[in-house]
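Please see the structure below; I have some questions.
Of the protein chains in this complex, one is absent; all others appear in place.
Labels run A, B and C following the written order; every chain starts at residue 1.
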Amino acid sequence: MVTTLHHILANSIVLLALKLGILLLLLPATLVVGYVELKVMAHMQHRLGPMYAGAYHGWAQTLADGLKFIQKEDIMAAATDRTVFSMVPYITMLGAALTFVVIPFSRHGVIANLDIGLFYALAVSSISVIGVLAAGWASANKYSLMGGLRAAAQLIAYELPLVLAAAAVAMQAGSLSLVSIAEAQRYVPFALWAQPLGFLIFLAAATAEVSRTPFDMPVAEAEIITGAFTEYSAMKFAFGLFAAEYIAMIGMSALAATLFLGGYVPLLPQLRFVPGPVWFLIKTGLLIFLLIWIRWTFPRLREDQLQKFAWKVLIPLSLVNIFVTGALKLAHWT
Amino acid sequence: MTIDGDGRERVHRVKLPKSVSFLLNWSRKYSLWMFQFGLACCSIEFIASAMPKHDIMRLGVIPFPASPRQADLMVVAGTVTDKMAPAVKRVYEQMPEPKYVISMGSCSNCGGPYWDSYCVTKGVDQIIPVDVYVPGCPPRPEGLLYGIVRLQNKIQNENIPERWSGHAAKIPQIMGTGRSGGI
Amino acid sequence: MATPPRSLRSWERVDPEEFSRRVAGKLGDAAASVDVRNGTIHVTLPAGDVVGAARVLKEDPELDCAYFNFLSAVDWEAEGFEVLVALHSLTYGNTVIAHVRLPAESPSMASLTALYGGANWHERECAEMFGIDFDGHPNLVKLYLPEDFEGYPLRRSFKLASRRYKAWPGAKDEEEAAAGGPLR
Partner (left out) sequence: MGTVPEDLTRVPDLSSTGGLHTEEMVLNVGPQHPATHGVLRVLVSVDGERIVRAEPVIGYMHRGHEKLVEQRDFRQITNLLSRMDWLSGINNEIPASLAVERMLELEVPRRAQYLRVILAELNRITNHLMFTGSFGLELGATTPVMYAFRERELIQEALELVTGGRMHFGFIRPGGLKEDVPRGFVELARRGVRQLVAKIPDYENLLMGNEIFKQRTVGVGRLDPALALDHGVSGPILRACGIPYDIRKVDPYLVYDEFEFDTPLGAQGDSFDRFWVLVQEMKESARIVEQALDGLPEGSHIGAVPKRLTLPKGQIYCHAENPLGELGYYLVSDGGNKPYRLKIRTPSFSNISVAAHMLRGAFVPDMIAILGSMFFVVGDIDR
């Protein structure tokens, strides 16, 4: 009976609205995550963080930030390539946001359940780097250029382990569809038994993908002054760097939660009454918290050290992981 | 903008609904991204104000941006020398409007203990407009926090059309002499 | 890597009196006078061969003044300038300060940069503050002040403009006030 209900829901207009809502909710979600980051950071550092904006524990801090950025003067220096410069925020935002098209919030709460969902998610998530590179080039600023080049160099280093770790998951689940992958983890997430190594590799690579410490060399404030985004101000900055970073962070966390923690699938059969989206949000939230935690604890690596780490550690490890997964699969089925 | 009979520019007064103007002012008041700009001694107290004991972030002052392009507030903390003055001015010019300046400490207010030096600019207000002066040598972190609250009050009462047309006169706030370290 | 300096290997404090006798013996005629004041050895060198004397101080294993402490000057107005070169011997724990007298008109001295790399900035500072020329310095441009600054601030003849117009903060002791100095 439950399945029929789902079936009806899957084709209703209500669900269509829900699907659109997911995309529309992305901006408010960045505000929430931004606020959470400020508060978590502050409490880790023995501080309180924002307390006055919005009266209660500074809940409206990021809202004020957003409203303020709208009012700021949009500066473009004379030497900038104006067209490319202006396009950058759209590219980085879009690249980050498109991932959500295939991420299942519940069994049917997915905008498009593509057969090659995983492939699609990994492909679109690397679009934003083009934006960063373009920003570095168009800004006509040496620091930005260095930031852009660092981002491009980083892309090659982390993209391979990211894809290889995801490939092992696809092998394990026997599907590239994210819904099938989540379903394959009913009650036992992959991170716990089949893919713990893959999970760690994926997390490391995903941190590099969203340029967060210890892999935040493309934006390193102390070295190259927010890198590619040195010259950006006002809304271009808010969207190009801030919103894009948070959306990418949410996106990668959601992807990792789906691939390794089972996404919307409950952790225990007894807890089936808790709806799928809640499970999904809890798991994604945990991973976001983890990323924030790492961000405010570790120093950053050097670009060449990241390359070494990616090529000499992550990639061999992920190949081993694939091999082991394949071997186990073979042993199990024969 | 039109030109008056006597050749002066006159701004068409745009009336903003009170609620809108309140909201816009409120957002700028609580989102003061502060440019990390330390010059001399005061910069240490300036850093101390961002640290656990005083935690300037409570007031919505976010000390993140390393680039002036993303900053709303510049705290000139320390002695401005004649050699540094062009750089200070340039940094100020790189900030996007609406922007605010707090002059922190006696040196940047008036030269302070270096009043007779041959290479110190006596007062940063000679090169950039200042919104709030915080006295002290150096001011205690609490002094800076009070200065920020004064700035926030000022922002909350701003007339947005005037400010954006560039016609609002900059009226600096001069704080009462609080208790401060040093001389 | 170069051989570690002797200072690394051993460390003993030699009595300043004894060390000054050693300095006097090693420098011989190169030093006009050697004496000890407050535990520091003061050597007066003629302006002619400062580098030679410094080389002896640095390279003689019994002196071993390899540590370049500072270089500066004192303006004695009509009596010319006195350049101070402070060297330290880590091995024997003594500071040697060389005094070099230069004329008030176009003072000039040989640069120590070839012997002590650290002298570079000190000489630049000295040149910009006192107007002393250092022969053989690779890059004798202004160190502190803006390019267009005129005058040599640390010369006694350089008066502070602010002081000229504003005698604040007034007399600093009773005698000065009695002599008609400005009051607070």
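We adopt the following convention: contacts are C-beta pairs under 8 Å (C-beta built on N, C-alpha and C of every residue); 3 or more make two chains touch, one makes a residue touch a chain.
In this text, all values refer to a predicted model and were calculated from it rather than measured experimentally.
Student: For the chain that is not shown, enumerate the shown chains it touches in the whole assembly.
Tutor: Contacts of the unshown chain, counting the full complex: A, B, C.
Student: Touching the absent chain in the whole complex: find that residue among B:L16, B:A48, B:I127 or B:I160.
Tutor: Only one of B:L16, B:A48, B:I127 or B:I160 touches the chain omitted from view, namely B:A48.
Student: From the list B:Q36, B:N109 or B:Q152, pick the residue that touches the absent chain.
Tutor: Spelled out, the listed residue whose C-beta touches the missing chain is B:Q36.
Student: For chain C, which residues reach the chain that was dropped from this view?
Tutor: Against the left-out chain, chain C lists 1-8, 11, 13, 37-40, 42, 58-59, 66-70, 72, 74-75, 84, 86, 90, 93, 95, 97, 116-118, 120-121, 129, 142-146, 153-154, 158, 160, 163, 172-175.
Student: For review purposes, identify every residue of chain A that touches the missing chain, sorted by number.
Tutor: Within chain A, the residues touching the omitted chain are 41, 44-47, 142-143, 146, 213-214, 216-217, 220-225, 296-305.
Student: Please output the residues of chain B touching the missing chain, sorted low to high.
Tutor: Counting only chain B, the missing chain is touched by 36-41, 43-45, 47-48, 51-53, 66, 78-79, 81, 83-84, 87, 91, 113-114, 116-120, 137-138, 140, 181-183.
The definition used in the following text is that only the chains that are shown with their structure count from here on.
Student: Thinking of each chain as a vertex joined to the chains it touches, would you call that graph a line, ring, star, complete, or other?
Tutor: line
Student: Could you say which chain's mean Cα position falls nearest to the mean Cα position of the entire protein shown?
Tutor: B
Student: Could you put a whole-Å number on the gap between the CA centroids of chain A and chain C?
Tutor: 61
Student: In whole angstrom, how far does the Cα centroid of chain A sit from the Cα centroid of chain B?
Tutor: 37
Student: Please tell me the distance, in whole Å, between the geometric centres of chain B and chain C computed from their C-alpha atoms.
Tutor: Each chain reduced to its C-alpha mean, chain B and chain C end up 43 Å apart.
Student: Which chain A residues sit where two or more other chains touch them?
Tutor: As it turns out, chain A has no residue touching two or more other chains.
Student: Considering only the defined contacts, which chain A positions touch chain B in the complex?
Tutor: Residues in contact with chain B: 38, 42, 45-54, 58, 60-61, 63-68, 71-75, 221-222, 225-226, 229-234, 237.
Student: Residues of chain B touching chain A in their complex?
Tutor: 23-24, 26-31, 33, 51-52, 55, 57-60, 62, 64-67, 69-70, 72, 94, 96-98
Student: Once bound in the complex, which stretches of chain B touch chain C?
Tutor: 82-83, 115-119, 122
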